[in-house]
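In this view, the complex is presented without one of its protein chains, the others remaining in place.
Right after this comes chain A.
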């Protein structure tokens, strides 16, 4: 219903615009695209000082994957702010209700409608996802992978668990709050702690940088997974409600 309304609204607005405006907008977009294409053609792939800069300093970073080295060591301040942004997003969509703080993080209940295929599938899939996520986290030190990928996979496992309907998450529980902040907290603790040895925030000592990066990444993985599952939970208020027709919509997923 809402869908049709917005579509017809935007169609009316489109019809209201004079054709000269449309022409000018089209011209501007075409010009920008042309310049982008021209700059792509003229781009010299050999002239990349950053690649050699990262490669020559890689052994100081404590990891072998240049992407992880940049994200967690050379430009770790950016990643710290990204984790902070995730926490702000989590705060924005947190379910209100302080009385829920006494409830446990995960509650198990009988679902109204059971999907046997999904349940049987998840019994095999969930452990595999968790192990794969751990592998991605560990291998991020030398091969493609890392905290964001591992956290997203873990969140996918959490969403599948929610869809099966047996479990529900309460993000006001102390455990959940700990999960939501541990990434940023650990990042800040490590970042501030290394001041003692190197004198500069977030400048890890070379001998310990590998293990420090791993500690930060483990905490960040948990936080990223928790925030992404929280986002999905925030959109999933209805299935707990009394509407009976939601069960069959669930099957389409």
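Basically, a contact is a pair of C-beta atoms (placed from the backbone, for glycine too) under 8 Å apart; a residue touches a chain by one contact, two chains touch by 3 or more; residues count from 1.
One rule holds for everything that comes next: contacts and distances are computed from a predicted model.
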Which of "Sodium:proton antiporter", "Putative tricarboxylic transport membrane protein", "Xanthine dehydrogenase family protein molybdopterin-binding subunit" or "2-oxoacid:ferredoxin oxidoreductase subunit beta" matches, in UniProt, the chain that is not displayed: "Sodium:proton antiporter"
Option from A:145, A:165 or A:191 whose C-beta touches the chain left out: A:145
Chain not shown: contacting residue from A:90, A:136, A:161 or A:181: A:136
Residue, one of A:188, A:201, A:215 or A:231, that touches the chain absent here: A:231
Chain A residues touching the omitted chain (full complex): 1-3, 7, 65, 67, 136, 143-146, 148-149, 152-153, 155-156, 159, 228, 231-232, 235-236, 238, 243, 246, 249, 252-253
